[in-house]
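Structure incoming, see below.
The complex is shown incomplete by one protein chain, all other protein chains being positioned as in the whole.
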Amino acid sequence: MMSNLHDVIRLEGFLSRQEVCMEAGNQSTSDIVLEGVRKRFELAKGQVIDAVEHVDLNIAGGEFIALIGPSGCGKSTLLRMVAGLETPSHGQIKIAGQTPNECIKQQKLGIAMQEHGLMPWLSAWDNIALPFRLAGLPVDIDRVHELLALVGLDEFANALPKQLSGGMKQRVSIARALALEPQVLILDEPFGALDAVTRRLMNNELQRIWSRKPTTTILVTHSVEEAVFLADRVCLMSPRPGRLALVEPITLERPRSLETMQTAEFRNLLAKLTAALDEVCMSAPAQ
Amino acid sequence: MYVGTCPVNFISEALKWVVGLGMLFVLWEVAGQQSWLGKALPPLSSIVSYAMEPRSYELLMRSASITASNALYGFLIGSIVGWAIACSGQIWPPMKKGLDTLSTFVNAIPLIALGPLLIVTVGEQSTPMATAALAVFFTVFVAVLGGFERVPSVHDDVIRTYGVTRWRALCFIEFPNALPSLIDGLKLGASSAVLGAILGEWFGAPAGLGVLIVSAMQNFQINLLWSAAFLGTAMSGIGFFVLALLQQKLLPRLGW
Partner (left out) sequence: MVRQSLSRIWSRYWGIFLLVGLWQLFVSVNNLNTIVAPSPQAVVLSLLNNADYFAAEALRTTLTASGGLALGLLLGFVIACLSWTAPSLSGVLTPMALLIRSIPIVAFVPIIVRVAGYGTHTVLIVTTFLSFFPCYVFALSGFQEVAQVRKDFCCSLGCSTSGFRGWRFFRHVAMPSAVPNILTALRLLAPTALLVALVAEFLIGTDGLGYVMIRARSDMEMDKSWAAALLASALSVLFFVIFSYLDKKYRNNWQA
């Protein structure tokens, strides 16, 4: 009886999640299932290193997940496996029932990294149009303009990357990731190279962009503040071997704004996760 | 990650060279036998047997040794001058800009255009040495300057905070930092020296490979022409190889 009740509550929770997605007019976003995922690198003869050891994680469609953890804990490797840039040694990753490689072929992924990787010879506009060209699709001119407006760079359509500031480049990079309306957005420290103030503003910006159309997102970051501010759930990874040490749901109301960071709830979550991160760092075996 | 694959890469790299060169030589022999390019491209075998004949062998070796000594002296003079000029710009910064312009200008002058000038100033005998030196000079100059620029700015700060003199900074920080780049420049200079020596010999030098090449061209001595060319190539190849060996053996010992 009791267990049935639990099931009902869980089911309700699940439904409400789905309803949120429906309300946002967004059925095309995918859930991600990681099952016993492991990645082993061979260093030299006989020497191996487990970058990621056994990760199980279910990500609902339209959920924003943040991965935090000390350097070298395998969070970027995990992200690269979801993005299909590495293959897991064991276990499997399914995005809406498909492997990452299948998703890649159908252009269901959008990716933005710390190094923006913009093409320096292309204007902001052309950089955002590039995914269409690389995928062999006709460039959707309206979509490109819409994205430029979304990231607030409509006046810089013709600017080359070198003429843009660090924050602007990252905005272009995020707009480029969104160009083909991906079902999963993958962000690897997108603001890692920015100064603290710009970074905070960019977080707010990303929150606004994401709220317009909540896409399943995985964000890797060093900043606990960033993770708490943006995510629905924060996953803390421990190093050597890389495992999930803690998964913390973030119940802060959306839409969030810079004021959200002043609330007690935010501060408490931040303190809790920071303490957990410190503990993971200190208990990790020395290199 | 890459440690284990190293020997395989080396073997496949070597294989590529062997296959590439082998194909070239076979193609050459066939082209020569069938005289696809007329009489001007004899088969390899006929070039080799010509070069091995005692009379031509002796002629070739005599010319080659003259060219080799021209190239060697030119190489030494050129690299010392290139190095010294790069250093003097470093010691006395106001001179630097002018030295850069001068060197770029001298480098841009085609060697062949310098011939008329050199035969008057240094004489026909020494022209090959001078052209070889000029050809080497710029490569070394650029390499040393590039090496100086690669000194990490942290070192620059160290120099400044300790109030080290320019001269000492050059000896103890800048020059050691520029060493790998200098040897790279010298490696490229090896073939420039041979080129310079051969070109210089076209301006009325009494003997040498350059003289041989031009007279063989004019007199249609095809086998002689090709043999001389091969000797020149071998010469610059040996120079390159020796310097590459130096780079591999010496640099690690100095901590690079």
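Chains here go by letter, A and B, matching the order in which they are written, and residues are numbered from 1 within each.
By definition in this document, contacts are C-beta pairs under 8 Å (C-beta built on N, C-alpha and C of every residue); 3 or more make two chains touch, one makes a residue touch a chain.
Only a predicted model underlies this, so the values are computations on that prediction, with no experimental measurement involved.
Student: One chain is left out of this view; which of A:Ile59, A:Ile128 or A:Ile186 touches it in the full complex?
Tutor: A:Ile186
Student: Among the options B:Pro54, B:Pro94, B:Pro206 or B:Pro252, which residue touches the chain absent from this view?
Tutor: Among B:Pro54, B:Pro94, B:Pro206 or B:Pro252, only B:Pro94 touches the chain that is not shown.
Student: May I ask which residue of A:Ser30, A:Thr77 or A:Gln107 touches the chain that does not appear here?
Tutor: That would be A:Gln107, which touches the missing chain.
Student: In the full complex, which bits of subunit B touch the chain not displayed? Write them out.
Tutor: Against the missing chain, subunit B presents residues 16-17, 19-21, 23-24, 37-38, 40-41, 94, 97-99, 101-105, 107-117, 120-121, 190-192, 194-195, 198-199, 202, 210, 213-214, 216-217, 220, 222, 225-226, 229, 232-233, 236-237, 240.
Student: Determine and list the subunit A residues touching the chain excluded from the picture.
Tutor: Residue positions of subunit A that touch the missing chain: 83-85, 104-107, 109-111, 113, 115-122, 130-131, 133-136, 160-162, 169, 180, 186.
Note that in this section only the chains that are shown with their structure count from here on.
Student: Counting in whole Å, what is the centre-to-centre distance of subunit A and subunit B, each centre being its mean C-alpha position?
Tutor: Averaging C-alpha atoms per chain gives centres 54 Å apart.
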